[in-house]
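Dropping the structure in here first, questions after.
Heads up, one of the protein chains got dropped from this complex, but the rest are sitting where they should.
And now, chain A:
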Amino acid sequence: MGPVELLHMSVFSQSFSPCGRFLAAGNNYGEIAVFSLSAALSPDATAQSQKPVLTFSAHEGPVFSLLSNDCHLLSAGSGEVSCWSWAELIKKNTKPLWTKRPNYKSSLEIPEINSMTFNSRDNSLVLAGGDNNVHILDLERGLFKSVLQGHSDYVHCVSVRGREGEILSGGEDGAVRMWDSRTGQCVHCIEVHKYESCARPQFGKWISCVTTDSDWMLCGGGPSLSLWHLRSLSPTSIFPLIGCQRQTSFYQDMILAVGDGPAVSHCLLGGEVKAQIPCSPQSLNTLQLNTNSTDYRVLTVGGSSDHIDVFTNLSYRTFSFSF
């Protein structure tokens, strides 16, 4: 990997291993790199421990989404989903377990898969597709069981409301749609850009991040990042962040958001921005918290750089992994 390629690298996705000791990151060249957290956080870490323990080429196009469950790593790139076993990856065996492709209507252009999430209620995988549809893959049988149609432009992000069994999807057309996972019907459709308090016409109406914790939903992108109460479908707080947010998550009593701008924003549910922690990439695409391990509870962010910043304490950057 030459220096020019490293300069143009963007990290699009990350995922922690089920044991919590490894981090997998996917970049725009279709590679996945596995970093060892336990080596990098140990007292005798060297500069070499901030390099990946394994790098392999997973897809032809960029790896937009990575997801882990108890023993598998799922990666999605341009049009296909591959499954790898974590145990095999740790042993440096890079053969995928399976690769599947959703049924696309047109075979001319292959739409990309922008985001994935698990629906634990019926053990299925929800895929946000670039063909304006949400595809659902049944993990038990390995078949694509349904397609949720309704968006008029590509779907950026999906999230699952555990308690109610609903799937939320946000798309380029500015709509956040809520689907019932059993019947596949669109239950609600919120056009965020139509609400004056959230809309930012100068950025557009696209929604690039949706996340939920069953009662509340965060969504942002072109419109400002806003917190919505799902029962009443009304926006309760708008966060005054400059730039478009690409990934957000709820963490304890705070909201963490990353997007344009070289900082991780910590916000309170009331709408105020508590802190903005600077990091090395110029703009950030992905944010992950390691909840699988108590020893290595870190936050990692990646973006338009070949460095992935690691935060052991949320208030400052500790070190960076590099591809």
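As a working rule, contacts are C-beta pairs under 8 Å (C-beta built on N, C-alpha and C of every residue); 3 or more make two chains touch, one makes a residue touch a chain; residues count from 1.
Quick note on the criterion: contacts and distances are computed from a predicted model.
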- Write down which listed name, "Translation initiation factor eIF2B subunit beta", "DNA replication complex GINS protein PSF3", "THO complex 7" or "Protein AE7-like isoform X1", is the UniProt protein name of the chain that is not shown. "THO complex 7"
- Looking at A:93, A:149, A:185 or A:236, which residue reaches the missing chain? A:236
- For chain A, which residues touch the unseen chain? 215-216, 227, 229, 232, 234-237, 252-253, 268-271
